[in-house]
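As you look at this complex, bear in mind that one protein chain is not there, while each of the others sits in place.
First chain written, first letter: the chains are A, B and C, and each begins at residue 1.
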């Protein structure tokens, strides 16, 4: 027990209870307390997992020297203030997606963690699901060949969020997954975003995101709060095989198709029928790898502990969170420009991403006591 | 028998045999002849439907006074020359989609038909399927309410065409259907098209088309020749209900969902939780109307005959074909501009669509004898 | 709080935790204690729902005058002894399916409850799901017409049970549902059961049950522990409509098809083509009613409380449990007779079901302390 790390969970709304339950069950962690401005809400979560302390004062956690880390599941606009305070108090931090509601704030958080030698982890939960781990492994092994395209659909009758649009609500999932599985990560040169608000809700309720990756790949993300049917599907086409991930089909989540088109040479000739010589079709087998049934957040907890213990960046670190924010910010600009493509500067290692400083926002809704 | 119209089919490749078979079986038509430069190909089609004359010389059809009309199923780049010749010979014309390979040529064809008082019909076959006819009827009756969005997916491992890209190959289906079922037709103010050619085939092999309709609706079309799975699905969201058309599910092609989100008032307030007051969710029944199993081309043949007899425009007339061409041309411009939105002038009735004349193209591959 | 009923849960294995959680959350109940021979197992369940007493001694519950009822989730072979003891102690009882491992024991339990004026409820959980409640309502309203056939499939890669075969393990679900939704209940005249044990596990691992209902309907149940795919589907055919319940499709659990065959008169004539005159096919719409997402066990807890308060039989009473046992016993006899049909005496109200007494079994594995 003595070599366990100790953590407090801040925020007991939608996602916090899941974090609390998984840190409670993790062999690497002791769950010290749950913090929420609404004490009853915090108590309900604590009751559900058996006897954890509850507080409404975040400082109780930050000033407790026995606590090593905090897990933050509050609204995105409060992330910068809370994470900054936690880092200042010397705590390692894991924070729900998106990292912040603004790229500059996110960059400041990343710098602050680096300066203090603390771990700042983005809770990109999907990256710890058996399906996504398998996709990453298949791509790394070259099983799909060179990636040709990515298409992701994440639609259902969803909550119209009061403060963020459908891109900021849903696309962080797709973007963080792409960042995790694609060879060059989420290295995007240009973003076009087409949003629509047909109900006049005050923000895009459905939209399409088209990314030009520097690897020469076009990626597309379809997000929609107004769809009567629920689809969570990502297709990753490769020169050798194409993978379809249907997350709502527990009996066959991943299918890898040995089907595709092979071209012998680039087009351009003037022969009688250029197709005959150049195009051939593969119609091979389909294969669906077995996947363990395992809760992704358990893997998140383990990775967070390992990164702290080994003094290394976690697999989904602050930089990964920043790459997602860069795309979301460009998407917001593109929507404002009626879908015109917006460029993004490279964030490859070595390039200084965001030089200007930023001052902490006052957070009116989650007051620090 | 004497009051039947007489027709010749030009082109015996992929689509021509279907036209020939349906005009042969139609009670309104007599199939007079099949014309193709490849006589054996024409003969095989004639054999398959029993004893129809065959010719390699289009003039045999055009100069035959007993023939009232021609059905043209040749490559798009030959449409202008052949249709113009047929109209000049006084024949009514039905022509495979797209109407032409260029909007200006298409407009010239429409003008030529109008000047001669002849019917020029676009073979937008899908518009005569039981599913699309039902969709149009449901929208007209107001069953879906005001249209909020349209999303269409048409992907499979398809033929990489030698002369046209995936937008020109597949999107005419989606565009002609939207033109047919939407209250204002395909009245588009702006087109963004994102195409990708990851195999270096010389043209876009997959892409996304985003249309801003003047009715305030965003429509999206996803076309892909490289998908290992085959999907043909269109979703039309409305304020009252949302319709999903899954053309590959013969047991339930159309589903109408009484699910959606209702907002009491536009957003903008600063209340504690604006959602609570404003958003409500409907989770009602799903209904799947029975559809007859009927071949669409039989309806095409009937409508063509009726339009000629009643001296009226057919339901999918040349103007409908032009609206599709306008979007396709804008898509080509947008792809060239890396996805930047491209405006389209209104083609509502009364506005002169395309004033400049055009000269006929020499058609090297389908020579007129 | 004072008018709540108090309950103890006996058995903390697979099903007990669900009972505990739902009685804990029910506004009608106070969960007094959880009893299991394995104290740690009981404690884990108690921890998961927050601060409930734990005991390994069943007598602690039975002798506590503050406890009104017990919920029993122990192996079927222990039901008779435990239920008998609980009834003798004056407790109302709800017991997991099957009611007992033997019809005679079950009948003795029903008699004992009746003699003492106590409620004995069968936990036929499925009967409290929104889907089954809707099915019952549709049949009652005559929406399906006269019932023509029932077909139920319940297969997946399941646990090979150590003491009961696949019929006793899985078919109680299907049988209790039929009892609940069919107009005459599970009034069966004859049972044929075909079991197979191809792995030599010592008991049937897959099988087919064919029931002749006194209403003139054939019902079939397919159960299988060896299926790689999971199917839970019931089809109920009627003269007016046919209902398909696909429990694993949350997006469309119930589908009601207005499709079928109508015959004008019974067959028997010798005309040239008797079909032409007599058979017509309906191919009408499909309709899928919206269902609330609600946990069935909450409804079980409410019904149990209501039956106690109103001194009436619950909707799934001991007699319902007995009707299921009658079919299971006949199935066991039929399997032993290589599938020969086995008759069942009517259990309609008024007929004395099972006159002979039975002596309690010693239960070696769940010892009464």
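Keep this in mind: a contact is a pair of C-beta atoms (placed from the backbone, for glycine too) under 8 Å apart; a residue touches a chain by one contact, two chains touch by 3 or more.
From a predicted model like this one, the values you see are computed outputs, not experimental measurements.
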Given the contact definition stated above, which residue among C:226, C:291 or C:306 touches the chain not shown here?
C:226
Can you work out which residue in C:39, C:64, C:151 or C:295 touches the chain that's missing from view?
C:151
Answer key for A:40, A:56, A:288 or A:346 versus the chain not shown reads A:288
Absent-chain interface residues of chain B come out as 47-51, 229-230, 251
Contact footprint on chain A, counting only the chain that is left out:
252, 258-259, 283-290
Spell out the interface residues on chain C facing the chain that's missing from view.
148-149, 151, 157, 159-162, 190, 192, 194, 196, 198-203, 205-206, 208, 210, 212, 216-218, 220, 222, 224-229, 235, 237, 239, 242, 244, 257, 259-261, 263, 266-268, 273-275, 279, 281, 283, 286, 338-341
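The definition used in the following text is that only the chains that are shown with their structure count from here on.
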In whole angstrom, the CA-centroid distance of chain A from chain C equals 44
Chain B and chain C have mean C-alpha positions lying a whole-number Å distance apart equal to 54
If you average the CA atoms of chain A and of chain B, how many Å lie between those two points?
40
Could you tell me which residues belong to chain B and also touch two or more other chains?
259, 283
